[in-house]
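Down below is the structure, laid out as structure tokens.
Just one protein chain is left out here, and the rest sit where they should.
Moving on to subunit A:
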Amino acid sequence: MQIAVASGKGGTGKTLISTTLMKVLNDERVVLIDADVEEPNAGLVFNQSPLTTSVVHRLVPTIDPDYCTLCGDCAAICNFNALVVIPDQVLVFNELCHSCGACVALCPQSAIRETKHPLGVIEDTLVPGCGTLSTGRLNVGEALSPPLIKACKQKAPGAPTRIIDCPPGTTCAMIEAIKGSDYCLLVTEPTPLGRHDLVLSLEALQLLNIPGGLVINRWQGNDQYLSDLSRRTGFPILARIPFSPELARSYMRGAETLEAMPELRCIMTDIIRQIKEAV
């Protein structure tokens, strides 16, 4: 089973939920994939050194100047402005390239070949008693995270439970991260920004036909808007995690969240039960 933990708005508690879920599942076969590759932080919670680090590449064009006639076809076909033909050469901007291969296929001189461009790494970390954490880490300066997220998600396809800690937003990165999941937890907070982005995230789930439910973090009692939204859209509210400065302080120190808020264990167990019923 693949469970995505997404939010829309950043900082609502995706990583808190993902890592606590992993702890409560208490099964060494669980794999947590930190797909928030621009700022992965699930590793901070477990404080373990990675066992292995593998480099992830994607293909980018390399021009052979011996065959290139500077005709400009490659720059004209590129949808992402990754190639610029100047009077004496073709300049390639790897960070703009989406690896579509159109320039390679259409070069009349066959002067373009594809070469590997490193875009980031995947770090595998063993978390004693909890399973494996696979962290995607995008190289600084890379504009495109989806290819790395895709590579992260190919980790441990046979694991009985895979949790995907998703990037914030509802852009290509979030879509790539939640794609193919059996269930998606949307972690939200009762603030105008949290609500705004939650609505967008719900639309994304509907488009991709992924079942999901809401987890209200930093809950402070009044959640009329979220209850109405849940009723209107059919996405249930699975849990309400009360606002707790103690939990926040403990989490920031990297201390055990289940000790700072013991009822979190019950809340998580109940979330897992509801997911199993829904899937």
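Some points to look at:
Just so it is clear, a contact is a pair of C-beta atoms (placed from the backbone, for glycine too) under 8 Å apart; a residue touches a chain by one contact, two chains touch by 3 or more; residues count from 1.
Throughout what follows, contacts and distances are computed from a predicted model.
For the omitted chain of this complex, the UniProt record lists the protein as "Dinitrogenase iron-molybdenum cofactor biosynthesis", which is one of "Sulfite oxidase-like oxidoreductase", "Pyruvate dehydrogenase E1 component subunit alpha", "Dinitrogenase iron-molybdenum cofactor biosynthesis" or "Molybdopterin synthase catalytic subunit". Considering A:Ala82, A:Leu138 or A:Met261, the position touching the chain not shown turns out to be A:Ala82 (whole complex). Here one chain is not drawn; of A:Gly72, A:Gly180, A:Gly234 or A:Gly254, the residue touching it is A:Gly72.
Within the complete assembly, A:Ala143 is the residue of A:Ala143, A:Ala255 or A:Val279 that touches the hidden chain.
Listed residues A:Met1, A:Leu51 or A:Leu91: the one in touch with the omitted chain is A:Leu91.
By the touch rule set out above, subunit A reaches the unshown chain at residues 72, 75, 80-87, 89, 91, 93, 96, 143.
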